[in-house]
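Only one protein chain is missing; all other protein chains are in place.
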Amino acid sequence: MHPNNSTPPAEGCIDTEVVDGILLIGINRPAKRNGITPVMLRQLAEAYTRLDDDPALRVGLLYAVGEHFTGGMDLPALAEYQKRGERPVPRDQNLVEAHDLGLPGYRRRNKPVVAAVKGICFTVGVELMLAADMVVAADNCRFTQMEVGRGIMAAGGATMRMAQRCGPGNALRLLLTGVEFDSAEALRLNFVQKIVPAGMEFSEALSMARRIAEQAPLAVIATRLNLRKAIEEGPLAAVAEILEVQKRLSASEDAAEGRNSFIERRAPVFTGR
Amino acid sequence: MHPNNSTPPAEGCIDTEVVDGILLIGINRPAKRNGITPVMLRQLAEAYTRLDDDPALRVGLLYAVGEHFTGGMDLPALAEYQKRGERPVPRDQNLVEAHDLGLPGYRRRNKPVVAAVKGICFTVGVELMLAADMVVAADNCRFTQMEVGRGIMAAGGATMRMAQRCGPGNALRLLLTGVEFDSAEALRLNFVQKIVPAGMEFSEALSMARRIAEQAPLAVIATRLNLRKAIEEGPLAAVAEILEVQKRLSASEDAAEGRNSFIERRAPVFTGR
Partner (left out) sequence: MHPNNSTPPAEGCIDTEVVDGILLIGINRPAKRNGITPVMLRQLAEAYTRLDDDPALRVGLLYAVGEHFTGGMDLPALAEYQKRGERPVPRDQNLVEAHDLGLPGYRRRNKPVVAAVKGICFTVGVELMLAADMVVAADNCRFTQMEVGRGIMAAGGATMRMAQRCGPGNALRLLLTGVEFDSAEALRLNFVQKIVPAGMEFSEALSMARRIAEQAPLAVIATRLNLRKAIEEGPLAAVAEILEVQKRLSASEDAAEGRNSFIERRAPVFTGR
């Protein structure tokens, strides 16, 4: 399938569309290499919030319209907002959840997101990718995290997430030199999970998202949150909740369906109950 | 050498045998692809407990009889136990130590374990492998962590251990899609340390275990526990104990033997004192 995309206004937009329980989230401002404006940030936050709030949605798929994922934040547009003292995103939505940073006062994201990246993927593009749960990359990606060359810090999660994936040595090389890297290097550094020929990244990400959507939704969320707890609070905090979480899941209708479908040698049909 | 294996009862068993200070621990129920029963869980816990308690033992080697490591838990047999309100393993033994999870009330494991995996290695098989200290894999392995397809969570450590080895992106892909992966992928993800042609995994794991058994036992345990402390409590907690641990080790007979053998240009003979 191909997503249905709108013709975006000058300040860009985020397209959303639901396919088989998957929320497609499209970054849409190709005339400006998908440079992200405050309006797009807000719409991105709304999409992530909707993903969590709608029980019919099981997984998100973040992708981009046009040749490139994103050239980064549209800094002049953002500066306008900040000059007026406005926040692009209210605290009860999860922009920061788009980045999944867990800042105090912001909502966290529960449901998984698959990202499909391609072409230019600079600064906030790398951080949106790292904040996703898993990533399919076209083979033509150009990544860079070059904030130190602008006098600022990468503030969207790269300082926390890169080293988790590739160790501090590789992470510091990227963060302190701002060097550009490609899809093969992103795979080697565990930033992306799969590389496909350019043009195939959306369909490959969709098939990954479909596979997640077929699993038991409560188990998917519980697994994701337990892994995140291990990362954020340490493995012992994650262990401490395992028996209780498993007991709750085992009592669900979906666990019964899991057992029955296994005995009956058929594919399970999960409801999220 | 080849381990001496018994003909197992229908519910399977864990074979143990000591070779040069190495405790061989064999999963033995090949007629059922080594599906793990409550009896086997208890015997596994007893083997790990013995490994720690017997001062003559320096390292364990976990392997499997037959073509496959394990197809996973024997869920019907386990459900029987749980229905009767029984625990397969008393709290003072280290079943959970087989998984090495550190649940409150369970003993932790101090001594290292090398695992040799081959063929089918599903669910708890992956988690036993991840709970080992290092792993040799046959080149024919089929791994999967597919609990979300049964409506439950992987509860034996995968949610804590996978991301430590390969980052959250790769870990979430395996955990949330349940996709099968092979030996080469397990090496790439740092789940296994070495791949050998099928049939060679036991002898390769044995030679790795022999090499550990030749090192100073107190230093091996202290090194292992300091690394684990860094993972569980953070690097600063691990740093805080280094000087004290090193002072204790430096005063040991084995440290003197280490110095003397170095000066005398001969192989050291360590006693664990």
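Annotations for the structure displayed:
Order as written gives the chain letters A and B; numbering starts at 1 within each chain.
Everything that follows uses one rule, which is that contacts are C-beta pairs under 8 Å (C-beta built on N, C-alpha and C of every residue); 3 or more make two chains touch, one makes a residue touch a chain.
This structure is a prediction, so every number in the text was calculated from the model and none was measured.
Considering A:Thr123, A:Thr144, A:Asn170 or A:Ser252, the position touching the chain not shown turns out to be A:Asn170 (whole complex).
Contact with the chain not shown here comes from a single listed residue; of A:Arg150, A:Lys247 or A:Arg273, that residue is A:Arg150. Checked against the hidden chain, the listed residues B:Asn110, B:Gln164 or B:Ser203 yield one contact partner: B:Gln164.
Counting the whole complex, the residues of chain B in touch with the unshown chain are 112, 130, 132-135, 161, 164-166, 190-193, 208, 211-212, 214-216, 218-220, 222-224, 226-228, 230-231, 234-236, 238-240, 242-243, 245-246, 249-250, 252, 254-259, 262, 268, 270. Chain A residues in contact with the hidden partner, per the touch definition given at the top, are 75, 101-104, 147-155, 159-164, 166-173, 175-179, 231-234.
What we mean here is this: only the chains that are shown with their structure count from here on.
Rounded to whole angstrom units, the spacing between the C-alpha centres of chain A and chain B is 34.
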